[in-house]
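Notes follow once the structure below has been shown.
For this view, one protein chain was removed and the others were kept in their places.
For chain A:
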Amino acid sequence: MTKPPRWLSFLLSCFGDPNTLEEVQGDLLELYAYWVKTVGERKARWRYGWSVLKLLRPLARRKKDDSINHFLSPAMLRNYLKIAFRNLTRNKAYSFINIGGLAVGMAVAMLIGLWVYDELSFDKTVPNYARIAKPMLHQTVDGMTTTSEWVPIPLSTALKNDYGSDFSRVILAHSSGEQILAHGTSQFTKRGSYVEPGFTEMLSLPMQRGIRSGLNDPASILLSASVADALFGKTDPINQIVKVNNKVAVKVAGVYDDFSTNSEFRDMAYLLPWAQFVADQEWVKRSEDNWSVNAFQLFVEMAPNTNLDQVSAKIESVKARHAKDEAKYNPRAFLHPMSRWHLYSEWENGIPVRGRIQFVWLFGIIGGFVLLLACINFMNLSTARSEKRAKEVGIRKAVGSVRSQLVSQFFGESFLVVFFAFALALLLVQLTLPAFNEIADKTMGILWDNPLFWAIGIGFSLITGLVAGSYPAFYLSGFQPVKVLKGTFRVGRFASLPRKVLVVMQFTVSVTLIIGTIIVFRQIQYAKNRPLGFDRNGMVTVRMNTPDLMTNYPIIHTELLQTGAVQHVAESNNTTSGVYSSDSRLDWKGRDPNRPVDFNVVTCTHDFGKTVGWQIKEGRDFSRAFSTDSVGLIMNESAIKYMGLKKPIGERVKWGEEMYTIIGVVKDLVTDSPFEPVKQTVFRLNYTWTNFITIRLNPQLSAREALDKIEPVFRKYNPGGPFDYKFMSDEYDQKFRAEERIGKLATLFAILAIFISCLGLFGLASFMAEQRTKEIGVRKVLGASVLNLWGLLSKDFVFLVLIGFGIATPIAYYSLSDWLRHYQYRTDISWWIFAASGIGALAITLLTVSFQSIKAALMNPVKSLRSE
């Protein structure tokens, strides 16, 4: 029998009046057959088409159907809920895996999301952050371009004079470092800044007391609320006197809200006027017209109606024009906008590179992946379990369920579970946030009142619910009840393919994270095991920040030694935890005139070497027995290599206008980053250029006992300052903070990713085992051993994990060699790391799967076969 034209029928089904569509379609089919018989096919087609055209009702709406009312009836809703909860409680382990896994994934994603949000909102609390910028300089020395925010003071004047109309404010600033603030008996060591008075207006600093213009008086200070509270407690701090470094007395002119923790200025506990800095520090006064002292920070606020990028291009040549001597370094000025300070502040050879934003991306991607893993699990398990409900679908259909009812039932269930997980995730985040803040060095909270947070959270839950629920909703609800109930229903051969792909993906991510974690930790360990060239244990440094400490040093020195708690005491300009002085005026025989000269400089007293415990390689240490040692130098190994000296001892070095002699060579001291090569360093005697006292504690006493004996000496001779000391070992550990933070976070995420993957695997394995119950029963009856069955059930998963491992290896290798390239002193990526993570992943997989497969293999075949 011929059929009427397809496209016409399709047209009708699309645009016919939905209320009468069924009978019209039927009637027309019947009539078509009749017409074919009576008037021939050609005419029949014609008539059919004509009728269809006349019946098109493109705008017709379906009238309210009775079945909708059934669906929304409270009785049915109650039934759906009841069935949903029964399904959840009947299989507690499965429900736990499903909801728990998703909740953990969501919680991780939320934590990372909060972290990313915090990073992105950095420096955005200042109202006009978009118009604030930092002038910075690119300078090229020896083909290498360095980029620095440290600029000379005259740049400020030049910007004001030459480009006055582009800037509404140009403000100089300089960190004061740690200084002692004292009022009466309360003393604190805090970091602050010297700034020009307009600084407060530029940042719209929220004042609690006093006025923003307070810094116009050179003898004033603005305190942050927390410092004011610590110093004055309940008394009104305004107009009280504070002594800075026991030297300068200033009057409190105002108290401002502490800078928020996600601000560039978060360490600024107080603000001192720039005028005071100039008056107080001789070198600053000298630097006022000196274009070569790049040691100050500059902030500008753009004038209205100016374009930051255009102005940035305009000021490029400002330094080269004004400072002819500096022009050889090709100094190029530019503006670095406040919105980019935090995330985009790294340059390589004058070109902006990734900077901190790469961590935002990295963690964002990891978070996305963990969430993806959790979702994959959820979908996997949901669809796997839903096949068990085919019978329910059959019965529901037989009893009279419409397909739309089943669709909404399964979606409803899916949403219910997802929102359950969402609530659980919120709880988890709330509980783990303090610990996470600790690791990530943040003060974040859940953004309860942020609509964006809720929109993303709920939107995401909806999507997950939709995707996870779509399989049962659309696939299962389409079953023919007769087939399902008869038991002839079979899933297709490829039904499990997507599930396998998902498992492979999970293990790719997990194995990558495992490898990453191992390498990050090996890198940290590698740097930690690096020979330091000095003994960092039992060494304490004290900053000499008051005049008393400077003048009383000789007597402090003797009295410290008399306490017996101290082996050696020395002074120096820098400590072994960081050398920040350098000099380029050195000259020696055989110097390559084209190579720039740059040495780290440590000035110290005779006992410095003994105190830090350096190792003399050649020559000798400074000695009081030789008066000529005042013009003697000690160099480190790198310096000798750098100078190209074969026999360094006795070699003459011209330093400025004076002649020195090398008397000794020491093994390299790792004073700066433990990941970088040691810089050439020169040590020289100097009893006036000193900033720190270094103390070697007596190893026979505990650190506490020793410090108790030392403290009275400092109290006695330095009454104006607190006894602030730092352990060198702590300072050294500080240098690993950033790396350790990455390491900790990577571990955390790796563990979670593995956990989530295993949950998924566990669920899938149990499902597989259950599906193959009968097969296992038959195999057992025919004589299969437990080992056989275990192999049979585990084989599939092992195979998937191996594929995952194969994909993960190159990904991990490339991304991690990229990461390691940042470090000069780095560990290698050896093959055993990959082997170990592969074996580890395999072991975890086998453990997870074996639990299920052995359970299934041990089952009594009588039980599994009886049910039919």
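To be clear about the criterion, a residue touches a chain if its C-beta (ideal position, glycine included) is under 8 Å from a C-beta of that chain, and two chains touch if they have at least 3 such contacts; residues count from 1.
Keep this in mind: contacts and distances are computed from a predicted model.
K.L.:
Looking at UniProt, which of "4-alpha-glucanotransferase", "Chemotaxis protein CheA", "PadR family transcriptional regulator" or "Thiamine pyrophosphate-binding protein" names the chain we cannot see?
P.N.:
Of the names offered in "4-alpha-glucanotransferase", "Chemotaxis protein CheA", "PadR family transcriptional regulator" or "Thiamine pyrophosphate-binding protein", the one UniProt assigns to the missing chain is "PadR family transcriptional regulator".
K.L.:
With the missing chain put back, one of A:54, A:324 or A:646 would touch it. Which one?
P.N.:
Answer from the full complex: A:54 touches the omitted chain.
K.L.:
Can you work out which residue in A:25, A:290 or A:430 touches the chain that's missing from view?
P.N.:
Once the missing chain is taken into account, the touching residue is A:25.
K.L.:
Kindly note down the residues of chain A that lie in touch with the hidden chain.
P.N.:
20, 22-31, 33-34, 47, 50-51, 54-55
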